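The complex is shown incomplete by one protein chain, all other protein chains being positioned as in the whole.
In this document, chain identifiers A and B correspond to the written order of the chains, with residue numbering beginning at 1 in each.
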Amino acid sequence: METNVIEVNAVLDIMWIMIAGILVFFMQSGFTLVESGFTRSKNVINIVMKNFVDLAVGSLAFWFIGYTLMYGESIGSFIGTPSLFYNVREDMHNLFFQTVFCATAATIVSGAVAERTKFTTYVIFSLIMTTLIYPISGHWVWQGDGWLTKLGFIDFAGSTVVHSVGGWAALVGAILVGPRIGKYTEGKSNAIPGHNMMFGALGVFILWLGWFGFNAGSELAISGESSFNAAGIIITTNLAAAAGAVTALALTWIRYGKPEVSMTLNGALAGLVGITAGCAAVSPGGAAIIGVLSGLTVVFSIEFIDKTLKIDDPVGAISVHGVCGALGTLLVGVFATDGGLLYGGGFGQLGVQAIGVVGIGAWALITSFIVLFILKKTLGLRVTKEEEIEGLDMHEHDGAAYPDFTIDR
Amino acid sequence: METNVIEVNAVLDIMWIMIAGILVFFMQSGFTLVESGFTRSKNVINIVMKNFVDLAVGSLAFWFIGYTLMYGESIGSFIGTPSLFYNVREDMHNLFFQTVFCATAATIVSGAVAERTKFTTYVIFSLIMTTLIYPISGHWVWQGDGWLTKLGFIDFAGSTVVHSVGGWAALVGAILVGPRIGKYTEGKSNAIPGHNMMFGALGVFILWLGWFGFNAGSELAISGESSFNAAGIIITTNLAAAAGAVTALALTWIRYGKPEVSMTLNGALAGLVGITAGCAAVSPGGAAIIGVLSGLTVVFSIEFIDKTLKIDDPVGAISVHGVCGALGTLLVGVFATDGGLLYGGGFGQLGVQAIGVVGIGAWALITSFIVLFILKKTLGLRVTKEEEIEGLDMHEHDGAAYPDFTIDR
Partner (left out) sequence: METNVIEVNAVLDIMWIMIAGILVFFMQSGFTLVESGFTRSKNVINIVMKNFVDLAVGSLAFWFIGYTLMYGESIGSFIGTPSLFYNVREDMHNLFFQTVFCATAATIVSGAVAERTKFTTYVIFSLIMTTLIYPISGHWVWQGDGWLTKLGFIDFAGSTVVHSVGGWAALVGAILVGPRIGKYTEGKSNAIPGHNMMFGALGVFILWLGWFGFNAGSELAISGESSFNAAGIIITTNLAAAAGAVTALALTWIRYGKPEVSMTLNGALAGLVGITAGCAAVSPGGAAIIGVLSGLTVVFSIEFIDKTLKIDDPVGAISVHGVCGALGTLLVGVFATDGGLLYGGGFGQLGVQAIGVVGIGAWALITSFIVLFILKKTLGLRVTKEEEIEGLDMHEHDGAAYPDFTIDR
């Protein structure tokens, strides 16, 4: 009998992880919708292809080697022992869950380099991201014997492991590939509005939805007490997203005179990224505050990166995933009900969080710089001027996303 | 051992409620798609923002006070005892499930007042709806000690508690804000076709999908016999939707000479709203008949409200949610296999259902009238003529949803 009950708990956990993984899988379409909605109609096919490649190549690559590099027996707390073509019957649900996480990290980069990057180059980078860059730093935190785990670093569902890694790679990509033609003229930043706000909104709804799987699935169990944990995570996740959206809405209303849609949508995403590290460690109130801080941060960060640094990030991926990912990871050290500064935990946890943010940040920046710099000097990162102006869809893929409609630009 | 088995059942129930809640969450994007698809392209951003606000503000407000006003210990069978910032670890799954229900009620109003309502005013109304109007009447039926519960009123998943409340508030809103410019000229009603029927259809598919969570999740359990109940509910829900769609399709084919898409889509929604009250109480056959009656009703009701009453409801929200919500609630008194008129139950249950429909209807009409009337006399409900003609996106949000495309109107 005892055995049977244990079996039931195992079934519950496997089922939960599969369902959560399916929700995270859905996020891939959310990213595609946001990225295409926030950019121009002449580059939609290219964006679809990039996101599709992230998922397809990522699925194959992570199964081929990525998963064991991340979760295999630790070599020096730095990297897992690789084994090819992972096939352990009792662990397939985890392979699936981690595969869709990996695809997410890769896809973040796509938005920041949108509308001017060569498809070939992107495919190669995506492959390296999913086989090497993401699995190795992931190993540090989630395998159990990584050096950051040993330090006590907390990143429950991946504000840093997934989002910042993607965000910093996006930063490197955006700098190396350079701004879109017409984005900065006479020292001024020109807005290039996205072509379909309904796609953008639908994408954010889907991402918010998928995030319930992303965060609550990262409990990696549902049996026993885990059921309460998972439900708590769904609430912290939802409140942070809501608070991020309302904050960004209010802030743009105050600053620009009108409530702005793309910032509001990004505010929700910022709240989601921000809560990801601490979703299981903070109270609902803490989650709401993290959402507010993320919503404020994303607006100022997008402005700063765009107008001051003059780095062209069409969808705000660097701010949403990189900056708010780092912020959220640090805030665990403040708001964690067990160990956070506000709960009498001292600066210890905050310090560990900072080490993790900096360590993984450096890893992502350096490795993606090496890869993208080599690609720039060899294949080239960027399409030609003519191709960029006429659109990547026509030149990279020989098609048009909306051939029936009269297009103005 | 006994304890362990009970624990497993509790886990199953929590898991089911979370999954159902996630499905209901998804409905928010369905509402946004339907509302934007059924209206003009110049107001898409505004519609996105309103629905987003319903979700974000609703999530915060319901957590802040709404949930305990609805489910707190009953004060005189009328209202729950409020407590702020709800945070009971063992009940977070219920908070989530009820939060997404609340957001649904608020969002119904959005469609009826689309294309001419001030954003500021809408945000304030949404806040009052989610903190006060919806939770109080909800308390009457779902808290367990409410006066309608005590009478024996049956509204399993909210034909009245959610949909009619939203629908009657929508009616008040549509009357007070008045018809769109150009809708009624020389005593004639002019059709203003929606700008994207694929969005409308995708929205209805998503709503239909989410409704499985809405209705079957309202079982609030899955363990033991509840699993059969939930499966039965999924069938009654699906059959009513299918019957509603086919009926509206056939009726428009007969009446207008051609099968009409927006009525067919609304027919499915009407069937879904209609079955919501009785989804656990009627047989599959009863569900199909409720679907047919809802499908018939929605077509005539939309015509009547539009052409006879000359109330401008761009998406048919009053008919779908208000009228069919009331109808479905009443039909429980006819088709419930335990207590319905057709099963020898006499007029007793039907009478109780009528009391609930009228009581909650009066509550929703009166409270939303008070709120919206005050808003009309102070902030104003409506944008200026110029703003309406040029579109709310440009004037309320300083943007355009589709800047790449040539727009005809």
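Operating definition for what follows: a contact is a pair of C-beta atoms (placed from the backbone, for glycine too) under 8 Å apart; a residue touches a chain by one contact, two chains touch by 3 or more.
It should be emphasised that the depicted structure is a prediction, and the values quoted were computed from it without experimental measurement.
Engineer: Looking at the full complex, which residue from B:A112, B:A174 or B:I222 touches the chain that isn't shown here?
Structural biologist: Residue touching the chain left out of view: B:I222.
Engineer: Any idea which of B:T68, B:S164 or B:N238 touches the chain not displayed?
Structural biologist: B:N238
Engineer: Name, in rising order, the residues on subunit B that touch the hidden chain in the full complex.
Structural biologist: Looking at subunit B, the ones touching the missing chain are residues 1-2, 5, 8-9, 12, 15-16, 19, 23, 40-42, 193-198, 201-202, 205-206, 208-209, 212-213, 216, 222-224, 226-228, 230-232, 234-235, 238-239, 241-243, 245-246, 249, 256-262, 264-265, 268, 283-285, 288, 402, 405-409.
Engineer: Which parts of subunit A face the unshown chain closely enough to count as touching?
Structural biologist: So the residues of subunit A touching the unseen chain are 1, 4-5, 7-8, 10-12, 14-15, 18-19, 21-22, 25-26, 28-29, 32-33, 36, 44-45, 48-49, 51-53, 55-57, 59-60, 63, 85-87, 89-90, 92-93, 95-96, 99, 119, 196, 199, 396-406.
Following the convention adopted for this analysis, only the chains that are shown with their structure count from here on.
Engineer: Can you give the rotation angle that fits subunit A onto its twin subunit B by Cα atoms, in degrees and rounded to the nearest 5?
Structural biologist: Angle of the fitting rotation, subunit A to subunit B: 120 degrees.
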